[in-house]
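One structure, pasted below without further comment.
Every protein chain but one is kept in place in this view of the complex.
In this document, chain identifiers A and B correspond to the written order of the chains, with residue numbering beginning at 1 in each.
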Amino acid sequence: MKLKVNGKSRSFAGAPFKRLIEVLREDFGLTGTKEGCGEGECGACTVLVDGEPVNSCLIPVCSVEGRRIETVESLGNPGKLSPLQEAFMERGGAQCGICTPGMLMTATAWIKGGGSAAPGAIRECLAGNLCRCTGYQHIVDSVARAVKGKGGGKRR
Amino acid sequence: MTSVGVSHRRKEGPEKLCGLAKYIDDLSLPGCLHGVTLRSTINCGTIKSIDFETGFPWQEYVRVSAMDIPGRNLVALIEEDQPLLADRKVMHPHEPILLLAHPDRAKAYEALKHIRVQYEALEPVLTMEDSLAVKRALYKENNVFKSFLIEKGDIVKGFESARYTVEGEYRVWHQEQAYIENNGMAAWVEPDGTVTVQGSMQCPYYIHKALVKIFGLPEEKIRVIQSATGGGFGGKEEYPSMIAGHAALLAWKAKKPVKIVYDRAEDMPATTKRHPAIVRHKTALDKNGKLLAQDIDVVMDGGAYATLSSVVLSRGTLHAAGPYECPNVRVRSRVVATNTPPNGAFRGFGAPQTLFAVELHMEKIARAVKIDSLTLRRRNLWKEGSTTATGQVLSESVGACEALEHTVKKSGYVRKVKEYASWNRNAKKKTWKGVGLSLVHHGAGFTGSGEVYLASKAGLSITEDGRLQVLAASTEIGQGTNTMFSQIAADALGVPFDWVEVENPDTKFVPNSGPTVASRTTMVVGGLVRRAALAMKEALAKEGLVLKTPSDVKKAAKLLCGSEPIRRFIVQYEKPAEIVWDDATYKGDAYGAYAYAALVADLEIDKTTFEVKINKLTTAQDIGKAVNPLLAEGQIIGGTAQGVGYALLEHCVYKDGAMVNGQFTNYIIPTAMDTPAMDVKIVEKPYSRGPFGAKGVGELPMDTPGPAIAAAVNFAAGVWITELPLLPERILKAINETQGQR
Partner (left out) sequence: MRGAPETMAVLRPKSGAEAVKLYGQQTKAVPLAGGTDFMVLWNLGLLNGRTILDLSGVRDWRKIAAARTGVLVGSLATHAEIGRHPTVRAEFPLLVSACATIGAAQIQNRGTLGGNIANASPAGDTFPSLLVYEAVVRTVSPRGKRKLPISEVFAGVKRTTLGPGELIEAVELPFLDKRPSRRLFRKVGTRLAQAISKTVAAGILRLGKGGVVEDFRFALGSMAPTAVRLTEAESAVVGFKLTPAVVDEACRRLERSVSPIDDIRSTREYRLEVSRNILRSFLEGNQ
């Protein structure tokens, strides 16, 4: 079965009911996507399917055959962070980091979809991504900064 | 080029943001088996038999039971009462009995369905009340793991001269740490016989100590490595010793690497929780609302084994009287055994429980004395020169007043009290509004003489190729350890922040800087890092070298390393002579310094649904010095959010001694929508013995939301609820009861 993962065509020949998260992590080596609950509650496993955020822990891979999958690995790398990642660096959006890949993917869809920088709207958009470290405020700040087109910049 | 005080970017941030940081479940080990745990289904009793279904392919599995343990069957902590695997006796639901490993994770879990354990069950003890009444003896003859007594002045005299006497009882329940990364550990045995574990943890040397006893091996034959850790909050303080022991036993028996990674459905019901507590206050006051006497009684539920309960109780006891001066104080406390999974460390460590009680009690006192609770607090709060319940004289760094006054002013508290009272008289409004205040202190570092026993070591090294590395076992679990250590070392050494790295906590390479707990990492271990850096600087100064350019570092490497690959500057904790503490009488300097925080909660309650919506939280927190203001603010906002959950949402539903809502679907932590906007002010009243004036910040913010939100809810709804969480169901019930009384 074929999938388009982070712009590359990939094929998978294992059990069709294997979950997308495990195919990404075990078969494709993309361990950036995390599993926090297996219930579709925490959103740590959020990836984009055809541009929309979904919980990859609740998806058998057969049900997304041929679809376009994007994971955190599609964003940037430590040497060249994406503007959203830069904003997270600048505004303290990541602490322990385990919810971060999922947060980034939900925020990526938000920004691509023309989402606003209003804190209330960002909070609503991120409601499916639990974070236990930050109390969300610095994440909301980070996303707002990215929406406004600012990534990194001068240190305070 | 000072680093301290600047919001430097998180050291390991890029790896985390790119999904490259390796958490334990991301680690791929060739030939690795997956370990699973068979757990008890009864509270209390004896295992009669363990039957393995015939015909099941058991030959594919590695099995470990208590009999396989080469050393001692225990999880070494403070007491030695908790077995690593239940051996005949079962003391609580979800107690580990047997371990299995298989190359396929689902098959490992599947096997658990094919094992039948027969028990002889005994009537369990499930409540603190039944435990105190010794319905059955679970621990020694009285079920008391530990008790404390603090006495100051003469309590009887205090009550004799009282104009007002106010009594109250306050109650809090379990809370789940709810780190987003579940507990997980990998283990393998090196060819030289070294038992190695790697995983999600706060305290590598706790695990090291536990494994030494489990295997009966010399210390150098045990190695513990931290992997990226997805949150701890105390939940990865002591529990990882258990799971590390399990993984290591399986690996040792299988002669292959073994990984145990819990899923949420196992992690939540089986691992530690915040201790439930009942706190009773009886307080004497003069006609002006000055405290004359505080008589406080604390009971905590430790669960089935002692774990860290004695020190949780100690911290709870030492914070029970609040940040207030009172001439006569008695605090009696004990933590008791029940047939429930052991409770353990959770951010705040006993203090959120007792501070909730004393702070809500201040509201009750204010009503009785007929002054507002702000004035009551102003009249009694600690200032420089105040004496605490243990007789500690606070000689410096007392920011209680600044924190309170800033918070009150910034939040418009006084105006809102009036405004909301009038709003609430209008029956046409669809909500009731409320505002509530709290003021707390939080001791940084280990309790009492704890830091002396720990005798922590940390250091700074330089390698022959000129890398500067902080050496400490203090873990980065999201709070910013790596960044903060680098800033402190950079400033002490006089080099840019970017020149300093932090060695990954690995017992093979880093000294034991103590556990990553108790708001001690910046104040205590940061202080050691600073001293180590100063020692290196001094050694270089002797050679006439000052580090100004990268080539100076190369020179320094040559000078200091000589022919060795690395030169380490390690320093050890030294107790300042002025700090005096007596464990026997619980008198003296309980903590080197306290941090302080005030918080105002501004909320409304929907009259249709009794749901609480917090509109704003305003807080000021005196942490001595913010080494990294952005990270410190992140700690404050994040800790406050956990406190919001504790206050409003987080309810562990126990049935027959076991948590029955142990999933994220039903154990409700705040989402971004449930967490209000916060206005945070950092107050800096420097502490002379903290590095650059810093005190602790990790736990402090957890203490404030419970009492402030409870005060605001009580104000809004015109009720008197003394229990957390303030679920809409409880608010409705209280309203109905209050109206019934009218």
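Here are a few things to note about the model shown:
Throughout what follows, a contact is a pair of C-beta atoms (placed from the backbone, for glycine too) under 8 Å apart; a residue touches a chain by one contact, two chains touch by 3 or more.
On a predicted model such as this, the values are computed, not experimentally measured, just so you know.
Put simply, the hidden chain is in touch with A, B once you look at the whole complex.
For the options B:I50, B:I115, B:L534 or B:M673, the residue in contact with the chain missing from this view is B:M673. Touching the chain that is not shown, out of B:V4, B:V224, B:L649 or B:V680: B:L649 (per the contact rule at the top).
Only one of B:E53, B:E190 or B:E611 touches the absent chain when the whole complex is considered: B:E611.
Only one residue in the set A:R19, A:K34, A:R91 or A:H138 touches the chain that does not appear here, and it is A:R19.
Seen across the whole complex, the unshown chain contacts chain B at 104-107, 109-110, 263, 265, 430, 607-611, 613, 649, 653, 660-661, 665-666, 668, 670-674, 728-729, 732-733. For chain A, the residues touching the chain absent from view are 14-19, 22, 35, 38-41, 43, 46, 49, 52-55, 57-60, 62-65, 106, 109, 124-125, 127-129.
Just so it is clear, only the chains that are shown with their structure count from here on.
Averaging Cα coordinates per chain places chain A and chain B 29 Å apart. Across the complex, chain A is touched by residues 6-10, 12-23, 25-26, 177-182, 228-233, 263-265, 477-480, 629-631, 633-634, 637-642, 663-665, 669, 671-673, 675, 677-678 of chain B.
Within the complex, the chain A residues that touch chain B are 25, 30-39, 41-42, 44, 71-73, 75-78, 81, 85, 88-92, 94-101, 104, 119, 122-124, 126-140, 155-156.
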